[in-house]
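First the structure, in the form of structure tokens, and then the observations on it.
Left out: one protein chain. Kept in place: all the others.
And then chain A:
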Amino acid sequence: MSSDDVSEAQAAGTTLVSAAAARWERACLLTDLFPERGAAALFGDVQVALFRLAEDPADPAPGGQVYAVQNLDPFSGAHVMSRGIVGTRAGVPTVAAPVYKQVFSLLTGECLVAADKTPKADLPADLVTYPVEIRDGVVHVGLP
């Protein structure tokens, strides 16, 4: 999986989350992101966790894209989601919270494994997701 493949896939408009984006922000170069790891990006007060996933044609789970979710971990209250381990669960790309190890879908933000915990201060258990587009090798995030 080269970075070019990623840019082509997402540049072709295969945005996974169809939430209406009010504004698009430039986050970084695609090459600034380490494959199979996350990075946080700061837009004003909003923290977003970006994940650049590898792609394996033999793997049924979707890959080869950049996904964006909220950086706030609802179960610890800390802004750390970008530091979780990515992987797959039953064909769904996931990220695990680094504090108490809940597992979330990167496609929908849904909390798949709550690990016997409840979120802090009435935060929703699921993560907010953001649309991502790669334009000329630059990662753009759609914010509401």
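Rule of thumb we're sticking to: contacts are C-beta pairs under 8 Å (C-beta built on N, C-alpha and C of every residue); 3 or more make two chains touch, one makes a residue touch a chain; residues count from 1.
The working rule: contacts and distances are computed from a predicted model.
Engineer: When one chain of this assembly is omitted, its UniProt record names it as which of these: "ABC transporter permease", "2-keto-gluconate dehydrogenase", "assimilatory sulfite reductase (ferredoxin)" or "Cbb3-type cytochrome c oxidase subunit I"?
Structural biologist: "assimilatory sulfite reductase (ferredoxin)"
Engineer: Touching the hidden chain in the complete assembly: which of A:41, A:69 or A:111 does that?
Structural biologist: Per the contact definition at the top, the residue touching the missing chain is A:41.
Engineer: Contact with the hidden chain only, please: which chain A residues?
Structural biologist: Listed in rising order, the touching residues are 26-28, 32-37, 39-43, 45, 47, 50, 53-54, 56, 58-61, 63, 72, 76-80, 83-91, 93-94, 96, 98-99, 101, 103, 120-121.
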